[in-house]
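Some chains omitted; the rest stay in position.
Here the chain labels run A and B in written order, and each chain numbers its own residues starting at 1.
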Amino acid sequence: MTAAMKDNLNDAGAGLYEAIRALPIVSPHGHTAPEWFAEDRPFADPAELLIIPDHYVFRMLYSQGVAMEDLGIGVPAEARDPRAIFRRFAANWRLFLGTPSRGWLEHTFAHVFGIESPLSPATADEIYDRIDAALKTPAFRPRALLRRFNIDVLATTDGALDDLAPHAAFKAAGEPTRLIPTFRPDAVLNPAAPGFAEGLSRLAEITGADTASFSGFLDALRARRAHFKTHGATATDHDAPDLMTCWLPKDEAQALLTKALSGEIDAAGSIRFYNHMLVEMAEMSVDDGLVMQIHAGNRRSTNQAVLSRFGRDMGADIPHAADWVHGLNVLLNRVGNDSSLHILAFTL
Amino acid sequence: MTAAMKDNLNDAGAGLYEAIRALPIVSPHGHTAPEWFAEDRPFADPAELLIIPDHYVFRMLYSQGVAMEDLGIGVPAEARDPRAIFRRFAANWRLFLGTPSRGWLEHTFAHVFGIESPLSPATADEIYDRIDAALKTPAFRPRALLRRFNIDVLATTDGALDDLAPHAAFKAAGEPTRLIPTFRPDAVLNPAAPGFAEGLSRLAEITGADTASFSGFLDALRARRAHFKTHGATATDHDAPDLMTCWLPKDEAQALLTKALSGEIDAAGSIRFYNHMLVEMAEMSVDDGLVMQIHAGNRRSTNQAVLSRFGRDMGADIPHAADWVHGLNVLLNRVGNDSSLHILAFTL
């Protein structure tokens, strides 16, 4: 592309940006923890803010041979050396050329922290100090950032068992941002999820429903969705690793639930039960109006060594083709003609 | 894109268009009914012309919650209110922003009907009246439109049992357009098609062949292809919902045909028989020179409620990946090295 063409494109992009830059932000999938805003504690240091929680950043470094532990992953906070982590990151900054991560971070350095020097091994300490100093000021506390960035609505993602106390606490603080939860019930819908039976016991305690009976289980889920709505939720969020929705007779659903609770369900049974539950969720969405968000096409935690040492969501997810056409067929044929259903399908 | 870049692209497109705009049109897949041109009756009203038969238009509206019946779908002609349908369509015109349907319709309004006002709820009645008045004039009768648009060849798609009388009648009228049929035998090749056995009885009556014998069935198909060629056909057209061509020994083909006629064939047998018949069609194409058109990758009539109430081709088809490589393997290994075979593969 010539400089003239690039100028033209930049002009066009700048025009679009000028038209929207002053609008408030509505963030429907914010990847933030509600405790940040409920407690409003300062972020600890640049590494804890920018590197340790960002699997796009540390996965790139790991793929090039940097050990996860050397980036502070899986290391207790008190045992980390955040400046050493930041230097290591700066020493590998060239790896991020052309990645969205680099664009985001350059924007953050320049526009959030006002840093003009480009990141490099030579500037790593100076930049670390600038960010670290900023994080200790009131202007960089979580709530102050919500105001500064004009965040009108911020949705978090929360487990079905969460009490949503941070959301309530934040609401009581009277901030201008609306912090809303999203109902993410995977762990209590999928028998293959770790701790499924314990989750259903806890669900029974919270709701008073008999979650060993399939109809009681559905009642409990309805109660939790209502609880989320009370705290402002507008949507649910579902991972569909083996998307192929199906509709089971009630007695088969009950039989699978019973097996799941006793730990006797096999892999195929778990998949079948979960795929049925997605249709139950869609039916509940028709009833309560929560938008149903479905994520398919992601094979998660493919690296078994990383999974066993560091857990989930550590940058070892890989996209694959999702068959939405066959996968949603049963769901849409049950509830898809109802004009009150809203589904968002996310793919990768 | 800047205005200057857009101008450049528009200039380039305009140049291409100028170079070809005066050429006659050869339309190999016209989506028109031959009766229109044989009978040359006026189109009834704007809704019957532009909305009711266009599943791209009504499917968009249905997807946003407009009932099919409110658009006249599945409603007898005498019970429809075409002006109300057109108003409803105009009220939702914004939904079509950025769609090919909007481009086509805007072109139609401006260049076919000479209407300059943009469609909106406020102009709906005026535009309806302009189109309705035009449709009542001789210049908007089907044959007049063929001449106006300089249609040199127009191919229709016709069932294997069709007598092609409309094509003969139109030819006798001495119009400049060549209206040719396309041989679409799916309904008599696929045991899973509704009315398969009845179709083969009718095929026997028409051709005098014994369609209960596999070799007689092939003779009957050859006879129908010859009939189509006599009426100007240059191609056949095949839907291949489960494309995986295979070649059966004659006794297996006969056994499946016998089961199909008695209604005892199962789904797998139907798929196998049909996939074999595609290869027979390819061999006949080598013999008679008809171009073989194959459509794969379309999962049809996915919405069961729409299918049962309104029938096929109601905008509930969804593309999926077609495996052409494995799917055509047997066919191509039987006839693909014959330089007289011509295949057109359509995907979505």
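FYI, a residue touches a chain if its C-beta (ideal position, glycine included) is under 8 Å from a C-beta of that chain, and two chains touch if they have at least 3 such contacts.
Just so you know, these numbers come straight off a predicted model, no measurement behind them.
Here 2 copies of the chain are placed, and the complete complex recorded in this file has 3 of them.
Keep in mind that, in the parts below, only the chains that are shown with their structure count from here on.
Overlaying chain A onto chain B using CA atoms gives a rotation of 120 degrees, to the nearest 5. Averaging Cα coordinates per chain places chain A and chain B 45 Å apart. Per the touch definition, chain B reaches chain A in the complex via residues 1-2, 4-5, 65, 299, 302-306, 318-321. Those residues of chain A lying in contact with chain B across their complex are 5, 8-9, 11-12, 321, 323, 325-326, 329, 332-333, 336-337, 339.
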